[in-house]
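Let me begin by handing over the structure; questions about it come next.
The excerpt is restricted to a subset of chains, each kept in its original location.
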Amino acid sequence: METIKIGIIGAGRIGRVHAENIAKFVPEMEIKTVADPYMSAETAAFLQRLRIPNIVSDADAILGDPEIRAVVVCSPTDLHAEYAIRSAQAGKDVFVEKPVDYRIERVKEVIDTAKKAGVKLQVGFNRRFDHNHRAVYEAVRAGKIGNVNLVKISSRDPEPPSIDYVKVSGGIFYDMMVHDFDMARFLAGSEVTEVFAYGAVLVDPAIGQAGDVDTAVVALKFENGAMGVIDNSRRAVYGYDQRVEVFGDRGAVMDVNDTPNNATLYGADGTVSGACYKIMWDRYTGAFAAEQKAFAAAVINGTETPVTGEDGLYPILIAAAAAKSLKEGRPVKISEIQ
Amino acid sequence: METIKIGIIGAGRIGRVHAENIAKFVPEMEIKTVADPYMSAETAAFLQRLRIPNIVSDADAILGDPEIRAVVVCSPTDLHAEYAIRSAQAGKDVFVEKPVDYRIERVKEVIDTAKKAGVKLQVGFNRRFDHNHRAVYEAVRAGKIGNVNLVKISSRDPEPPSIDYVKVSGGIFYDMMVHDFDMARFLAGSEVTEVFAYGAVLVDPAIGQAGDVDTAVVALKFENGAMGVIDNSRRAVYGYDQRVEVFGDRGAVMDVNDTPNNATLYGADGTVSGACYKIMWDRYTGAFAAEQKAFAAAVINGTETPVTGEDGLYPILIAAAAAKSLKEGRPVKISEIQ
Amino acid sequence: METIKIGIIGAGRIGRVHAENIAKFVPEMEIKTVADPYMSAETAAFLQRLRIPNIVSDADAILGDPEIRAVVVCSPTDLHAEYAIRSAQAGKDVFVEKPVDYRIERVKEVIDTAKKAGVKLQVGFNRRFDHNHRAVYEAVRAGKIGNVNLVKISSRDPEPPSIDYVKVSGGIFYDMMVHDFDMARFLAGSEVTEVFAYGAVLVDPAIGQAGDVDTAVVALKFENGAMGVIDNSRRAVYGYDQRVEVFGDRGAVMDVNDTPNNATLYGADGTVSGACYKIMWDRYTGAFAAEQKAFAAAVINGTETPVTGEDGLYPILIAAAAAKSLKEGRPVKISEIQ
């Protein structure tokens, strides 16, 4: 088994998750260095237990290390593009967390830089690697449902993020539904050409005061003639609820929400089954590991990454169109955005 | 048990279904007369086996019979309003099949006539009485999910209707999604104020040539701030597929598609479970009986019918708005229609 | 459609159920007469609403009526055999409720009499006609699971019968598990050759004082080498619970417990789905109608009934063996019983 040395920039929550998953499940990648200017003692200890040899504050220790072949960018969002570009310029393959950036030009710059540098670029749309969604995707790609006519996605979080986050995240279409825009393209196998968005403040008035909505329904048109619907809520009291469905001229394929176990209790008061996941990291444990496994394979085998830079760009375009649609109360073409 | 005598106008498919259900399951209604100008010998024999004493060609035998207290109007659609109006004018309580009429003014005329005559008016939105949809509805009304934030409805037919029917039916929003517009209002407990529609011809080009679409996605806004999504397809190769879901601030309630049995086969080639219903009358057998049972209760007890004339009107308004939205490529307010 | 005239002997609970089902769902059978010496005014009124012309006290009005071609015997259990025999001797096809009799010789006498008289004999094992169990059966018979290796049946009632009933019913193996013994043979397509029974009093000590057990587990051996397990409880607080499973060398097929609806509520306190049936007549509504439909077909077409006299006998033999096994603490061969 060929192995490569990698570096991770950023040791916040997602950086630690990737570090742990790579250390445990991706033996073909060896984490040589993790860099974070705000590395806590606790985080450093955690990384040491994973036997990562270099735990540093300065990303240059990664970018300037000729032994390091690939970089996993887990910095704060506003530095994603910068580190991705610098990694590419240093000739390193790049895995960058989503969103690459909220500014479309900046995302294109990352893509262009990676292309010019001839390096791999993978964007962290981890849900493509979820075991259930993946099985739906594979059935669609295998032609089991024929041509795609409809894509339906429900995506609801257990709790809204902090208002501080809402203020800077770009809003529900950019920080939450962006996952579903990616999933919609992924499942449909076709580009979104137009969107129409409804949104409302039904969860917390403070979200509205911050200029965002917390509940949204978006209708989509795809290039191949198919249509889609996505619904999002910032708060489902019962926990994570994420389901996808694709309907075609030869059938339909769908998953149900994932749960920690499938035990069912039959009692005098009714039939009760296991609660949904309440913590995102538990819900997508396997998906985070699988996306790094796939990144390693692309890097080592020299194949295209399964979530390209364009895959990082398009959901941002759709998010922009959805935001514009909500604001202007009319359907918006993606071509209006670019 | 108080029993009343009723008449049925129209002995086509739906008239025979109502006749049979009333004869079997609604002992409080006694069918005295069925009238149809095109009564076949086979239909007459069928009705005789149900022990219906008067099988006639002329509706006047019903409208002019003082013993008959209520009329079930199952005529061709373009005569629904006329017979409903004449029944009301004759002082009889009226059950009229959906759609009351495609013309909004005509529907209002039926409602007004019934009000002036002081008779009951019930419209045949049978799906409200489906055992699964009803359980969803009851959970919502019982406050189990708190305030309604989202309503999601999927509704797909096994086979498209004939092109001849498509040409006169008013189109998918009037003849098919009208059921879902009713269900959306019913589940949300609030009026639709605006709709946005996407539609496409993905099933059969002949449907497009007839001026209709065969696949549609509609987003809804409700007066109470909630939103909705409905998807329709004229052809699901796997059979009837009808599911509803309501999401609120305290939970979600949903049903799954109904199937004739729940046996599951585990074989070397995979896990296979029972096929979906292929025939609408089998899918909604219980619902058709239950709506007549409810009509009888309203007539006998003097209570409001569970599907009023207004309940017959609003889905037509929404259908008109959806058709307009599809045509004009913009969201359309219901207030633009009236 | 050929129709035949029938009589029903006994208008207790099961007699009324059969009368209603035949009147509503089996147009090929016309109920001419219902006889019951203890006919209440309420029952008579109920039967009149079904438009049954002759409501009498004396069964001879049926047995001596040359127009009546078939008899449905719904008398008290201890008169099942007598009326079945007298009906057969009168040349009438016979449907007799289960158990035919608790005495094996008496059951054989019924079978012999019917054979000599050349009349049809069907025994009321209605569960064979349940939509879910039937689908399992059909998959097995269609060879979907290959050779049968195992049959598993769970059968639990919501509430125990009265102690008075327990004292005369013959016990749990005769009045409750007898259904499962029939189902086991039906699904396995092979005769039971040996049984081993465990039983305990876990529901109500009074049942033990009456000489019975209220919870039982029985292991079965079939002639074809397969094995089976059945469990019974007199009280499942959550309602009726009846599931069957057949495992073979090419797969397995099983059903899940039937429920009145499939709506599911996701709330902060967990995921709750519809309660089970609490009333047997609701659980098996369709099965009761289907068995009469099948009886009519056998009578009219001159084909074998789907539940023959032998099908009535064998479960009694197995029940006797199970009771003996429980008493003697050893496996008992069916051949020891006959």
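A, B and C label the chains in the order they appear, each numbered from 1.
Operating definition for what follows: a residue touches a chain if its C-beta (ideal position, glycine included) is under 8 Å from a C-beta of that chain, and two chains touch if they have at least 3 such contacts.
All figures in this text were calculated on a predicted structure; none of them were measured in a lab.
Undergrad: With 3 chains shown in place, count up the copies in the whole assembly for me.
TA: 4
Here is the rule we use: only the chains that are shown with their structure count from here on.
Undergrad: Same or different for subunit A and subunit B, where same means more than half of the interface numbers show up on both copies?
TA: same
Undergrad: Can you give the rotation angle that fits subunit B onto its twin subunit C by Cα atoms, in degrees and rounded to the nearest 5?
TA: 180
Undergrad: Suppose every chain is reduced to the average of its Cα atoms; which one is closest to the average of all protein Cα atoms?
TA: Centre-most chain by C-alpha means: B.
Undergrad: Using C-alpha centres only, name the chain that sits farthest from subunit B.
TA: A
Undergrad: How big is the gap, in whole Å, between where the Cα atoms of subunit A centre and where those of subunit B centre?
TA: Here subunit A and subunit B have centroids separated by 42 Å.
Undergrad: List, in ascending order, every residue of subunit C touching at least 2 other chains.
TA: Residue numbers touching two or more other chains: 266-268, 274.
Undergrad: In their shared complex, at which residues does subunit C touch subunit A?
TA: 236-238, 241, 259, 266-268, 270-276
Undergrad: Enumerate the contact residues on subunit A facing subunit B in the complex.
TA: 147, 149-150, 152, 154, 156, 196, 198, 200, 202-203, 215-219, 221, 225-229, 231, 233, 235-238, 241, 247, 249-252, 329-331
Undergrad: Sort out for me which residues of subunit C touch subunit B in the complex.
TA: 24-25, 27, 49, 51, 131-132, 134-136, 139, 144-145, 250-256, 258, 260-268, 274
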